[in-house]
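Selected chains only, in their assembly positions.
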Amino acid sequence: VGQAPFQSERFYEHTPPGVVTGLAWTAMGGSTLYVECAKIESSPGKGNLKVTGSLGDVMRESSQIAFTFARTLLEKKEPENTFFADASVHLHVPHGGTPKDGPSAGCTMITAMLSLAREKPIKANLAMTGEVTLTGRVLPIGGVKEKTMAARRSGIKELVFPKGNQKDYEELAEEIKEGLTVHFVESYEEIYDVAFEKK
Amino acid sequence: VGQAPFQSERFYEHTPPGVVTGLAWTAMGGSTLYVECAKIESSPGKGNLKVTGSLGDVMRESSQIAFTFARTLLEKKEPENTFFADASVHLHVPHGGTPKDGPSAGCTMITAMLSLAREKPIKANLAMTGEVTLTGRVLPIGGVKEKTMAARRSGIKELVFPKGNQKDYEELAEEIKEGLTVHFVESYEEIYDVAFEKK
């Protein structure tokens, strides 16, 4: 009661491998959220995914799409890395007591999984939002204004938005956008290059 | 709220292997949709299907029918191809947050599965709709007018409709049909020949 559906407190100074900052919004406003991934165990051919965080049906499906896509992409980027074939992965979205749903954390989930698989943290002060299809197309999301304001409040400096939201972003007041770098993307691989700073 | 149940934005210029354009309609009008298939992994005798995309019960059953039929047909067309016996296939229908149901994406699902199994994209600018039975008979669907208009809006040039809908189509105004090539089919194998351009 009286609590924002997504609390926006920043509790990672720098996100470790397996953790990525996303952006959420509800009728209550926008907020940042974290997607956390951890490896439970690893055994040849036993790759699987467990999710927690009071996720609704659409967000659970989104995590399955992310798991399939992350695996496909890692096979392409690092063919020798068998992480997803073998690992039992646990994905959690704090706060555990806050119900969450929707497809827009898709890109955040993929990135958290890849960060865990590659044992590499992503670029600091970067947050992202976007639905991702099974082949890696990035689809537009809602709440561009609320998400941008939430990112600013949390000290985020760089954002990833779907290309389909570029017009929404450009229409925002200048003071909301000031000091932010935004990448508008159509395919997940563009996010990969930003997050892991491929030059 | 205020959003069409199926968004019709075209986000593939050319659909890659595993992706096929379908046609949907609701009380809100018609739209194109994509059926996307990806291989999660492959292990002898471990063929199975996972589906996402907020699909209702009828559409989930439709995906199972498609999986059985696609496997049967591939055994006939390419006896040496053991894809469906071995592959863990993930089928998704964007947008993930939009509930979908009904049997009319049956032919689209079969074609997407076969395109993935054969590693071949289908003919460009082709869309299809039709319920398919377990033996490959193609049954008529609803919304011929709305689906035809949605196809035009998305730049589709060639359509597959069930033979049982030919009369509905012929009754449409000429300006709706102008420039479109339509195949009316009774059995799935006719779709196969169109999609994979067998001469």
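Should a chain be cited, it is by its letter among A and B, assigned in written order, with residues numbered from 1 in that chain.
Quick note on the criterion: contacts are C-beta pairs under 8 Å (C-beta built on N, C-alpha and C of every residue); 3 or more make two chains touch, one makes a residue touch a chain.
Predicted model only: the values in this text are computed from it and were never measured.
Of 3 total copies in the complete assembly of this structure file, 2 are presented in place.
We adopt the following convention: only the chains that are shown with their structure count from here on.
Put simply, chain A has to spin 60° for its C-alpha atoms to lie on chain B, with the angle rounded to a multiple of 5. The distance from the centre of chain A to the centre of chain B, with each centre set as the mean of the Cα atoms, comes to 30 Å. Here chain A touches chain B in the complex through residues 45, 47, 57-58, 61-62, 64-65, 68-69, 71-72, 85, 102-103, 106, 131, 133-135, 137, 139, 164, 186, going by the rule given at the top. The residues of chain B lying in touch with chain A in their complex are 9, 11-12, 16, 18-19, 34, 36-41, 43, 50, 52-54, 90-92, 94-97.
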